[in-house]
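What follows is a single structure, written as structure tokens, with notes after it.
What you see is the complex with one protein chain gone and the rest in place.
Up next, chain A:
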Amino acid sequence: MTDLLDLTFAEARAALIRKDFSAVELTRAYLTAMEQARTLNAYVLETPEVAVARAEESDQRLAKGEAGALEGMPLGVKDLFCTEGVRTTACSRILDGFVPPYESHVTERMRKAGAVMLGKLNNDEFAMGSSNETSCFGAPINPWRRKGSDAQLVAGGSSGGSAAAVAGRICLGATATDTGGSIRQPAAFTGTVGVKPTYGRCSRWGIVAFASSLDQAGPIARDVRDAAIMLGAMAGFDPRDSTSVDREVPDYEAAVGRSVKGLRIGIPREYRVDGMPAEIEALWTRGAEQLKAAGAEIVEISLPHTKYALPAYYIVAPAEASSNLARYDGVRYGLRVPGRDVTEMYENTRAQGFGAEVRRRVMIGAYVLSAGYYDAYYVRAQKVRTLIKRDFETVFADGVDAILTPATPSAAFGVGEMSNASPVEMYLNDVFTVTVNMAGLPGISVPAGLSAEGLPLALQLIGRPFDEETLFATGAVIEDAAGRFSAERWW
């Protein structure tokens, strides 16, 4: 059955329509693989009954020739997406045992397109982290290992479970969310493709909120084409999310393989950060050459406010989070730790329900919003955000079609390796990705090569608002030029 697991969704889709195998067979192959891969700790909840039932429905639709865009696709769902009747915890103790009576808009759309949910995937608690080590279920393990080493590596975060599961071939694609890099960084660490769409492209309804003005759902997939197919099913207007944009969803898959001839690709000089490893530098140069070889024009650009993005992000995101997480108070659902009075109940519940990183960010957020500090921190950070956005608008107005940068400053690191590092060192993982969230732009992370240690490295492409198509077109060029990589199965 191993063959089935090696297919991309585009390949499996064709085979399902040809009836080479059934959706149930495909799903069962994945369910078996999941059992064998529990050491990866990618799933925090497996839902085999749901999966088989939905695969059977898929087979019925396939038999009638009514296949949806994701028909029969074995899908993993990040535990941040509320799933009707299926436990959803955001990998936090505070949502212990929470079973939502509703389905997120994005997963609802995917289900209607025929996707088969295999289970819920690990993530950093409330999506706060860059290594998935803040999850109350422990970190998922990266299917990749350094050459000649069996040290366990992180899969990145916060969508580490999604990335590990796709790379580990225990789902064909996974939903993920990205607030500061949470799709692109884990995709980069695991040799998978991750897309953070334009803010407003996917509805946030039913996704546990981290930072409302930055959060976006997107896919993690085996390759660019699968990512395009998935995003096509995930995106769409939802009147229940006031920030959702009512705009037609283009045929993203059609953009894969589209010529990039004549496109202007910007190389931002400010992304050449101090201490960047030579192999990342080389990867970046090679990516530019690959695009140039495909007919694109490479131009150097300046995004002058880049260096302020990370500090500003770590004001805006915690501020919103501190307020978004206020609803977890032990009153209506999830964990409640009793106290002598209601205040003590709040304190006990939140102290025991939230992990250290979440508590840290709630505290930072409350601080930057507090009287006397609001103007100095929050207001100033919002101004910086406007300037960052303007930087991008300026280069796009100058005719740049997409921007090429490294996705991460390094390859995947070891589990526990950063445990003694300061939170700020961990936050530096997001240095190339946060600007995109701050400006609300689309970004894609595409595997572009392997490090000297044999680990995947990735490049990021940043596009104009709602121009995901150019990202799929340029991303496919990098993907084709770099070749495909997959992790050796050791589990």
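The working rule: contacts are C-beta pairs under 8 Å (C-beta built on N, C-alpha and C of every residue); 3 or more make two chains touch, one makes a residue touch a chain; residues count from 1.
Heads up, the rule we're going with is that contacts and distances are computed from a predicted model.
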Checklist entry - Of the candidate names "Acyl-CoA dehydrogenase", "Aspartyl/glutamyl-tRNA(Asn/Gln) amidotransferase subunit B", "Carbohydrate ABC transporter membrane protein 2 (CUT1 family)" or "Malonate decarboxylase beta subunit", which one corresponds to the UniProt protein name of the undepicted chain? => result "Aspartyl/glutamyl-tRNA(Asn/Gln) amidotransferase subunit B"
Checklist entry - Which of these, A:100, A:114 or A:218, touches the one chain of the complex that we don't see? => result A:100
Next on the checklist: Can you tell me which of A:211, A:255 or A:458 touches the chain that was removed from the display?
Outcome noted: A:211
Next on the checklist: Using the document's contact rule, name the residues of chain A that touch the chain not shown here.
Outcome noted: 81-82, 88, 90, 95, 98, 100-102, 104, 204-209, 211-213, 239-243, 319-320, 322-323, 325-327, 329, 331-333, 342-343, 346, 366, 369-371, 374, 378
